[in-house]
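For this depiction, one protein chain was excluded, whereas all remaining protein chains were kept in their positions.
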Amino acid sequence: MEKVVEMRGITKVFPGVRANDDVNFELAKGEIHVLLGENGAGKTTLMNILYGLYQPDSGEIYVNGKKVDIKTPGDAIKLGIGMVHQHFMLVHNFTVAENIILGKEPKKGITVNMKQAIQDVKKLADLYGFKIDPEAIIEDITVGQQQKVEILKALYRGADILILDEPTAVLTPQEIEELGVILKNLVKEGKSIILITHKLKEVMSMSDRVTIVRRGKVIDTVRTSETSIDRLAEMMVGRKVSLKIDKAPAKPGKVVLEIKDLRAQDHRGLPVLKGVNLEVRSGEILGIAGVDGNGQSELIEVITGLRKSTGGKFILNGKDLTGKSPREIIEAGIAHIPEDRHKRGLVLKYSLAENAVLGKHYAAPFAKGIMMNYARIKEYARTLIRDFDVRTPNEEVMASALSGGNQQKMVAAREINKDPELLIAAQPTRGLDVGAIEYIHKRLVMERDRGRAVLLVSLELDEILNLSDRIAVIYDGEIVGILDAKNATENELGILMAGGSLKNKKEGGIV
Amino acid sequence: MTANANNSHNSLLNVLKSTYRTLLFPLISIIVAMFVAVLFVVWGRGVGFFEGTSLLFKAIWNGSFGSKDSLIETFVYVTPLLFTGLANAVAFKTGLFNIGVEGQFTIGVLITAILGLISGLPAIVHIPLIIVGGILAGAIWGGIPGYLKAKVGTNEVVNTIMMNFIAMYLSNYIVMGPLNKPGVASTPEIRPSAMLWRFLGENNRLNTGLFIGLLLIALVYILFWKTTIGYEIRAVGLNPYAAEYGGISIKKNMILAMVISGGIAGLGGAIYVSGIQHNAMELTGFIGYGFDGIAVALLAKSHPVGVLFASILFGALNSSAISLQLVNIPKQIVFLIQAIIIIFVAADYIYKWIGEKRKKEAMING
Amino acid sequence: KPNQPGGGATTDNRKQTDKKIGLATDEGGRGDKSFNDAAIAGLDKISKEYTVTPQILESKAADQYEPNLKALTQSNDLVFGVGFKMHDAMDAVAKANPNKKYAIIDSVVEQPNVMSINFKEEEGSFLMGVIAGKMTKTNKIGFIGGVDMELIQKFEAGFIAGVKAVNPAAAEDLINRKNVRYAGNFIDVNKGYELAKQLYNSGVDVIYHAAGGVGIGLFNAAKELKNGGKTVWAIGVDSDQALTVPDKADIILASMMKRVDVATYTASKDLIENNFQGGKVVVLGLKEDGVGISNTINPAVTKDVLDLADKYKKAIVDGTIKVPTKPGDVKAFQAPEIK
Partner (left out) sequence: MDNASLPVVVALMAATLRQATPLILASLGGVFSERSGVVNIGLDGIMTCGAFFGVYGSYKTGSPAMGILFAIIAGMIVSSIHAFLSIHLKADQVVSGVAINLFSGALTSYLLLVLFNRQGQTDGVNALTYPKAFMRGIPVIGGFLSELNWYVFMAIILVFVTYFILYKTSLGLRIRAVGEHPKAADTLGVNVYAIRYLCVILSGALGGLAGASLSLGTTNLFREGMVSGRGFIALAAMIFGGWRPFGAMWASILFAFADAFQIVAQGFGWAIPYQFYSALPYILTMIALAGFVGKTTAPAADGVPYTKGER
């Protein structure tokens, strides 16, 4: 077996965390090697070290048998390493071609030869069967296409070793399959691939070998053909896990939220919601499935008052809330666990106590007139921390000091404790470990059972399938189907999410 | 009971610790800046290092705290800086850069110089009148760019710069035109009923404005950390997206912060006229307290209590300009010191970096 | 030997005195090449004759006047305040220190221990007007002021009156202020340049300024035009600007001298010789040689023009002509014809 990459004894420490602890890792020529691990296990860190973005605190790296010192991504590129990052590294107002050639521009005299660049990109895209317009602006293309741009960036630089950090998080099942084919082709071309994911099914279908990482340490490296999903899950988490949620059948009641022909535009003024119709009842969890970028984020922004609608309306318990301010909407009884806890959910530089009352800070009992009652606020925060098992020294530390999972628990605690008519949970478990996921799921089901309406938005099909009572699929700004979760299959959802239709099938569940 | 006492003891300790930590770096900066300034003295005067050091430090001490007169003058300078420092701090807290404090201060000066001329009012009416007038004028002057930023999206930096100049020319028009005192490039002296009490005697310009400034520090402190307004303003400054999500209007708070900031600056202008200057003068350049206030707020890390210390430092340096000149040290040294202090304050990341490195080493080895 | 600024100490042949003198500048500060520098020059002169080392404090902002005067009061017998902007501060400090002596330039402070020294700038400016009125070829003359205010208007009014006396046609566009510009300050050199360019470009060929540093821009513009082959002139102010701005001497016809140096010198001397008269308002005009024509006069100014100016000077000195001090009064002003 020819080793193209070998990492030995890698240790990397961040303030407060040992992200990599004496890690050994090797990549064989022509293989697809999965790095598997929970959130925060240290997978990205390890790859960032290989790509020269981080410097290890100790350890050695060998590429093609030679010891190397990778100080910058430039060094990595020279060694034939390419990386597709977990969070895309694209300049949004640049064209596809500009993004790809950046740093390795074809020149004509002293100017950039844009014509040449566009040609090169086209040629490269054709070679790998990507359909992509080199002159399109990044912010105008879909996430799936952006992903391809990322891969092209690596290939354009002649990468033989390709690192893909969670490339499937934002893809439809069909696109994931397509990616699988692409990867197989790349391997045939003689490239070696490191694939990061924590989705076990993908691991089984795509890889040759798997290295499992837990809390910064390598647990084991195994051949995919010699292992099983359950075994991988156990190694990943460190204990036996059940991925199923226990819940009683729903007892749906009256319609709480009614959305009628709702329309909205994105930040560039292009329509993203093209007439959404939806009802959410009390005592049910309605899941919205869809590929990222089909309008689910905007839909939630509109019904929480964060985005203006351009048509249609939405009604909560008979009260038209269209065009109301976020504060009015909160007061009307909508609570919202936002998809991005760092951007929306928390003021990271505020204490947990201050964060605990965000949205209710101005009203009794937390404030009287303009004076805030910090004693009450702290007391309240302590209750939340206790009830939701938020791991923190006390309520006075800044939110930024908590781990992602605990931050998320804090947000969920705050929103659930508002005792809302409608609870919106957007990506409620993104970036959380299994334990935290279990907990959040349990709380959502509890809310349902207390007769609340829950609107769940998630990119994780498993989560949608497990948690929802009904599933609405959103595609291109419209709800293209509503299924009963009991009968829905991943395949059906995938077809709908990709814009197909279930002609000969039960278009079931539309109540 | 004991637990409680323990608790409060702890929190006191915490406050001390954090104060020490926030004060330490500016303090180091100040000391380093002073020594850099010595080099300039050495160069400029052609004296040795030790002589230069003693010359400079003696002069600064004499000129700022060393005598009763200089002490008084120091606090005369401190007074307006308290206001402009606080005004800048408020804006910084919302994530806005209000370069316009200078203009808002100027407008406060102007309005007070005008209102102060009204005759026949008892002091008990007149002083509140000018104070309200100054606050309103400054608030409007700050509110306009705030409004434009919130509603039209125009950059507040540009607009506040523009409004500084507009304030200056407007003031000059009034001072040299309708309200000109013949023979002098200023408005007539305001009525005694509009003057703040000079509690050390008519000949010492120190006045009750200082206490208004100190009171304002407390008020701003409470505003920031005890009221919903402060909660919202800070939230918008730290994370506008989260604030918006929490039902806090970004636009409203931007305007509000600019209005409050401008109001404080305008109040500073009012205090300046009614306590110190007693009229508005023709301006050949900016008065400067607004710009100095930026430096004060930066040095104070936008903390109201820090503003007090930073103002005293700047006031002391300003007031020592006299004693420096008297020993033939160019007073430019004063401004050099101020600038170098701010440079070192800006460089405070270096301390953080050292701290982090230490922590990390502990972890690798541990 | 240390050469203290402000004290040209050549050791011994100076007369002994134990009197001490201080001076506070206004915002212009040292190096304004105008009246602050002139005031200090007067003290330089006195320190060459007597054993005094004047203390000088600059004020960079209006609120420094008072502390500066106060600080100087502590260690001096006589304190000068230079500039009318010092009025209020001087009034306050003088009142608080009745046993010290003060002198203010360009303003009147009504305190028994303050001497107020003022100048009849309009009279000196009148002579500049006479020269300008005679020297213009285009019959267009301009005036650039620093800040539009009473003091500067005295320059403007006197100048226009002088032009009117010898060349009424050229005075017209000055009287209606078409060729009058104000910079809005005394420091923006570039503004001065642009103001002058614009005036010259509209056909003006002689410009008088009362604008401090702004005037340097005027000289630059004139020089540039002259190098380009045009015949244009500028007239300086306060000091003999052909000497203080030597590289522009060839475009400066003459300068209106305002002898602040003489004033500070005389007042200091009075103090040392115990003749100082507090409470006195001194007004220095042509008669007292407080204002006048500079020594340096451009060769282009012919003798008959100078003679004519001299005749007007006599008429002003003997009271035949009363020079207006406000631009608005120039319209009504009629100078007796002098040939």
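We just call them A, B and C in the order they show up, numbering each chain from 1.
By our rule, a residue touches a chain if its C-beta (ideal position, glycine included) is under 8 Å from a C-beta of that chain, and two chains touch if they have at least 3 such contacts.
What you are looking at is a predicted structure, and each value in this text was computed from that prediction instead of being measured.
Asks: Name every displayed chain that the left-out chain is in contact with.
Replies: A, B, C
Asks: Check each of B:71, B:140 or B:157 against the chain that is not shown and name the one that touches it.
Replies: Residue touching the absent chain, from the options given: B:157.
Asks: Of B:99, B:242 or B:271, which residue touches the hidden chain?
Replies: For the chain that is not drawn, the touching residue is B:99.
Asks: Among A:28, A:89 or A:315, exactly one should touch the missing chain; which is it?
Replies: Checking the options A:28, A:89 or A:315, the one contacting the hidden chain is A:89.
Asks: Using the definition of touch stated at the top, determine which of A:21, A:105 or A:120 touches the missing chain.
Replies: A:105
Asks: Where does chain B touch the missing chain, residue by residue?
Replies: 40, 43-44, 97, 99, 148, 152-155, 157-159, 161-166, 169-170, 172-173, 176-177, 285, 294-295, 298, 330, 332-336, 338-340, 342-343, 345-350, 353
Asks: Just checking the interface: what residues of chain A touch the absent partner chain?
Replies: Interface residues of chain A facing the absent chain: 48, 51, 53-55, 72-74, 76-77, 83, 85, 89-94, 98-99, 101-105, 107, 110-112, 153, 157.
Asks: Write the list of chain C residues that the hidden chain touches.
Replies: 28-33, 58, 137-138, 148, 176-182, 184, 187-190, 193-195, 197-198, 200-203, 205, 213, 216-217, 220-221, 224, 227-231, 245, 247-248
Following the convention adopted for this analysis, only the chains that are shown with their structure count from here on.
Asks: Hopping along touching chains only, can you work out the least number of steps from chain A to chain C?
Replies: Between chain A and chain C, the shortest chain-hopping route counts 2.
Asks: Where the centre means the average of the CA atoms, what chain is farthest from chain C?
Replies: It is A.
Asks: Determine the centre-to-centre distance between chain A and chain C, using the mean Cα coordinates as centres, and give it in whole Å.
Replies: For chain A versus chain C, the centre distance works out to 76 Å.
Asks: How many angstrom lie between the centres of chain B and chain C, each centre taken as the mean Cα position?
Replies: So the centre of chain B lies 38 Å away from the centre of chain C.
Asks: Rounded to the nearest whole Å, what is the centre-to-centre distance of chain A and chain B, using the mean of the C-alpha atoms as each centre?
Replies: 46
Asks: Mind pulling the residue numbers of chain A that touch at least two other chains?
Replies: Chain A, residues with two or more chain partners: not present.
Asks: Could you tell me which residues belong to chain C and also touch two or more other chains?
Replies: There are none in chain C.
Asks: Could you list, by residue number, the parts of chain A that touch chain B in their complex?
Replies: Residues in contact with chain B: 11, 13-16, 18, 57-58, 304, 306, 325-327, 329-331, 336, 338, 343-350, 354, 358-359, 361-362, 367, 370-372, 374.
Asks: Please give the residue numbers of chain B that touch chain A in the complex, ascending.
Replies: For this pair, the touching residues of chain B are 226-229, 231-232, 234-235, 238-239, 241-249, 356, 359-360, 363-364.
Asks: So in the complex, the part of chain C that touches chain B is made up of which residues?
Replies: Residues of chain C touching chain B: 4-5, 27, 55-58, 60-64, 66-68, 70-71, 74, 84-85, 87-88, 92-93, 96, 107-108, 147-151, 184-187.
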